[in-house]
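This report refers to the structure that appears directly beneath it.
A single protein chain has been omitted; all remaining protein chains appear in their positions.
By letter and in written order, the chains are A, B and C; residue numbering begins at 1 in each of them.
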Amino acid sequence: MDFYVLGQQIVNGLVLGSTYGLIAVGYTMVYGIIGMINFAHGEVYMVSAYLTAIGLAVLAYFGISNPWLLIGLTMVFAIVFTSLLGVTIERLAYRPLRRANRLAPLISAIGVSLILQNYVQLSQGAKNQGVPTLVEGVFRMGSEDHFFQITYMQMVIIIVAILAMAILNFVVQHTALGRACRATQQDRQMAQILGIDTDKVIALVFGIGAALAAVAGVLITLNYGSFDFFVGFVTGVKAFTAAVLGGIGSLPGAMLGGILLGLAESLFAGFVSSDYKDVFAFALLVGILIFRPSGLLGKPTVEKV
Amino acid sequence: MSRRPVSRTMLLSLFAALITLILTGPLSGLVLNGYDFTTRFAAPLQIAAMVLILRFIAGLLPASWLAPKQKHEVEPRAPRFKTYQLVLGGLVLYLALASLVLFASKYWLAVGIMALIYVLLGLGLNVVVGFAGLLDLGFVGFYAVGAYGYALGHQYLGLGFWAAIPLAALLAGMFGMILGFPVLRMHGDYLAIVTLGFGEIIRLVLNNWMAFTGGPNGVDAPAPTFFGWEFKANVTQGGVPFHEVWGLEYSSGMLDAFIFLVLLAVVGLTLYAVSRLRGMPIGRAWEALREDEIACRSLGLNHVWTKLSAFAMGASIGGVAGVFFAASQGFVSPISFSFFESALVLAIVVLGGLGSVYGVILAALFLTLMPEVLREFADYRILIFGFAMVLIMIWRPRGIIQQRRPFFKRAGS
Amino acid sequence: MLTRFPRLALSIALVSWSALGHAAGKEILIGVAGPHTGSSAPFGLQLWKGAEKAIEDINKAGGVNGSMLRAVKADDACLPAQAKSVANKLVNTDKVNAVVGHFCSSSTIPAAGIYRENNVLMITPASTNPRVTEDENYKAKDCKAITDKAKQEQCELSNYSVIMRTCGRDDQQGVEAANFIVKELKAKSVAVIHDKDTYGQGLADAMRAHLKILGQKDPVLYEGLTRGEKDFNAIVTKIKAAKADVVYFGGLYAEAGPLLRQMREQGLKASFISGDGIVSNDFLSAAGGVKFVEGAFMTFGADLRNVPTGKAVVESFRKSGYEPEGYTLYSYTAVQAIAAAMKGTGEIQDGRKLSKWLVENGADTVMGKINWSPKGDLVKSAYVMYVWDKAGKYAETQAKKL
Partner (left out) sequence: MTSLLKLEAISLRFGGIIALNKVSLAVAENSITAIIGPNGAGKTTLFNCITGFYRAQEGRILLQKEQKQTDLVALLGGSIKFSEGPLKGLRKFIYGLFGGTHLVARSGVARTFQNIRLFAEMTVVENLLIAQHRQLNRNLLAGFLNLPGYRKSEARALAKAYEWLDIIGLGALANSPAGALSYGNQRRLEIARAMCINPRLICLDEPAAGLNPRETDELSVLIKRLRDEFHVTVLVIEHDMSLVMSISDHIVVLNYGEVIAKGSPKEVQADPRVLAAYLGTDEE
């Protein structure tokens, strides 16, 4: 096996995996706190991709051309807007269902994703959209025509993904806010009795999850350059798979699951068959869950008799 | 009935409108055009104005109209009708619905067939999700197994429609077992994602295995026949044309009418069977398993077998639905079995009310007929559909119809 | 939502108004079927724009046989089941007189069955898969022996297909691409990528088959990618490892764009060729800019925007702020053909009569004079190789005619 080809496929897998991981964190956080699969999360990411393009276009209109400034401002814009969207969705579509059975919010979430998808299609048109390439440059290893490479943008994705996960993990484990989150997660009623405004905590978690989707939206959009109103669904399903693979509810698990899934897809497509790469990815998921029914880093559910 | 003060309502409406304005501002107001954009500031203002008005009207309505009002439990009640009355009622209903074929246009017949297929799918998934409490997001896989079972069975083995129905049920049931086995130890949402994965695997294999399934081009499925009568202008399966036997003029609607009638009967039978299941030992065991697996084991119930049987039963109903889908479409291709279909069927089960067979029927009719009725609204169709899903869930979190538990009268009283 | 509310209100008003018109029997309905939701929606829009414009122009010129035309929009979302459903609706509920559409071959094929059954003329401006016009159950009947005049006419009529197209076929398109690859690019190793859809894979297979005929060795890579995804780095690395000097892609622009971009980003300089599925300005934004698309080849029918007969129409489109790209003018052509046949026969319902007239007489359209085979395919449909240039536009290659 060619070392450079293998190296390139691993880089490909890491980049793809990091994008899955970034989105998966949003799934995992929401699941962790209220135990629901937020199917609309992928669409929130899709909205942030559009915001990226709109933000860049508006900033360019005002004559800003420094790429890092552009990215920074767009990121801020996307994060603020997307978190607001996340909180609003939670308030309108999920909070009324707090006490309903577990499946009601799931259906509501499917409804929300239909709404978002079609709203964006109606307002922005069905066509493919794109953003210009802002960051160029690539790091290559090897000789002139025998090398493997990673672009600067890809490096940014991997670094930001890991950083975001680490910061979030720190927040959850070591701050008062994180304690409130964990308390709400373990026993919402008890947390409420102890003076935690659980509604606020839950809204906050939705906001943070959406903010991460915004980060993912900006970076992924800049990296691949094109998107349409359908990307949320395609990436969303994969990211959700990644979250479950890593153990849903666990932040490092989401990242690990994402990277594992990305690597699996990329290596299988690269060395076996890209036709069956998704079959392989799902088979891997099934295989791992058979032997670790709670995912790689999830806490096993103890059957207490 | 208490009314909230108007001034507060006004304030809340304004707040809602403001949020709407912020949220729709960039997406509706700035339209991407290449790497550039054009402005359309009227759009977000219009949307915000609409939200303002709607929110204000909603605020003026008595609070109790809007609040979700659903008791947690519905008390079981002694049945009001005797068995023979129910059977008679069912027959009358069947005849009434069957007579639709005389009036409905071919288009509405086709829509009716799709609606009934979704009723069947909903009933099948209801066994898995509603009764046994196993969240299955890959139900469409069994639907695909049934549809392809019929189409490929005809192509390779020369199977006919009537042989395909039981065989597809069996085949899909087997697939259900195969899927059920690895997920036995998984709970809740892990189960959901694994079943989703299974559904996708089935679809992807159907799409990629060119040599066997025809890949994306799909396979032709034969039109059903009835004791050698064919409902086509020219016979292709060695039978006699139905319209010639009866001296009728050929109409392309005959095939649909026939499928509709058979399907209606199958749905009726399934409906009867599934509603019987609730009061039968196996149905009770499924529900008990949903409630508490550990208690079930302590009572000597084989949880492995019980779970597998739920998967198998649900899957075989899905498989039968698949046969009808293939027969009515005349051909099958993998695009028809995407995850979205699974989500739709799940929505039918949950909107209808978990475990409620009549709710499933209502929800299936609602979810399949509404997009057709909304076709006039073309572009806004799916948007309205999405809003309806969210609103119904908020309005009735336990589903449109909450099923009563079966009532058991003391013997001799 | 409300963004288009005025238009919605207007269209409702129009519907009720035209319902009155219909009652007076003064109207000819043309169904326009294509994807308006889902990822292929941009193409549905092209079809709709073209048909809408043609109808407007024909009505301005006095309509057909004194009746006005009206378009009925139908969304098949490129889903086969939906396509059948809307076809049924167009035929049985809306009672359209003829249909322009559908777009995706995978939808057109099942829908065609319904139009055949109901004898409604359908002209697709875009479905290039050979199976669209190939009816398996069809057998040409010999009608000479029939003595009864009326019956003979009936018999002859049944030999015409109501399914026609104004675009070419993938087998022709694949041939053109293969010729170009072998004779112009003199490729040594070709990688064939497709999108696992009826159209894309069909096109890729047609191209591959002709490569073989030309004596080329088998492609070094033949793989499918997944529609809707944006990351094709793994497959690009694989192409690189296989040392292909030409990459042929069967699929649509939404996947072609990222694929091409990632090829270039990974430093892969192989030529990129695709088919008419990437004929859209959106290919440019999907690929991330001019510098990536420059030099990409594609096969497409003659660009109608450059045909002299279409000049006025193109001008008029541009004046209304719409660039008639891709299939727009093919859809325009389809409506023109339908109108011509109705004028020629005086018949507005019988699909076979209309198609017989078209096969016998051809039609003068924005494409110029065009003729059909009895099967419904264009007699002459030259595919041309285009290349994308620095300005982000496509033009015919200057290569010598093959």
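We adopt the following convention: a residue touches a chain if its C-beta (ideal position, glycine included) is under 8 Å from a C-beta of that chain, and two chains touch if they have at least 3 such contacts.
Predicted, not measured: the structure shown is a model, and the values here were computed from it.
**Q** Looking at the full complex, which residue from B:299, B:373 or B:391 touches the chain that isn't shown here?
**A** B:299
**Q** Write down which of B:81, B:156, B:340 or B:407 is the residue touching the left-out chain.
**A** Only one of B:81, B:156, B:340 or B:407 touches the chain omitted from view, namely B:407.
**Q** Kindly note down the residues of subunit B that lie in touch with the hidden chain.
**A** Listed in rising order, the touching residues are 73, 75-76, 83, 184-185, 272-273, 276-277, 280-282, 284-285, 287-288, 291-292, 294-304, 405-408, 410-411.
By our rule, only the chains that are shown with their structure count from here on.
**Q** Which category does the touching pattern between chains fall into here: line, ring, star, complete, or other?
**A** Drawn as a graph, the chains make a fully connected set, so complete.
**Q** Across the interfaces B-C and A-C, which one involves more C-beta pairs in contact?
**A** Taking the two pairs in turn, the one with more contacts turns out to be A-C.
**Q** When the mean CA coordinate of each chain is compared with the mean CA coordinate of the whole protein, which chain is closest?
**A** B
**Q** Whole-Å distance, subunit A centre to subunit B centre, using C-alpha means?
**A** 30
**Q** Report the inter-centroid distance (CA atoms only) between subunit B and subunit C in whole Å.
**A** That pair's centroid distance is 34 Å.
**Q** If you look at subunit B, which of its residues touch at least two other chains?
**A** Each of 24, 28, 34-35, 43, 208, 379-380, 382-383 in subunit B touches at least two other chains.
**Q** Which subunit A residues touch at least two other chains?
**A** 118-119, 122-123, 125, 129-132, 275, 278
**Q** Which stretch or stretches of subunit C touch subunit B in the complex?
**A** 1-5, 8, 12, 15, 36-37, 73, 75, 78-81, 84-86, 88-89, 91-93, 106, 109-110, 113, 117-118, 131, 136-137, 196-198, 201-202, 224, 284-285
**Q** With touch defined as at the start, can you tell me which subunit B residues reach subunit C in the complex?
**A** Touch residues, subunit B against subunit C: 24, 28, 34-35, 40, 43, 46-47, 49-50, 105-108, 110-111, 114, 207-208, 210, 215-218, 220, 233-234, 236, 252, 325, 329-331, 333, 335-336, 372, 375-383.
**Q** Once bound in the complex, which stretches of subunit B touch subunit A?
**A** Touch list, subunit B to subunit A: 19, 22-24, 26-28, 30-32, 34-37, 43, 68, 129, 135, 182-183, 185-190, 192-194, 196-198, 200-201, 204-205, 208, 294, 339, 343, 346-347, 350-351, 354, 379-380, 382-383, 385-390, 393-394, 397-398.
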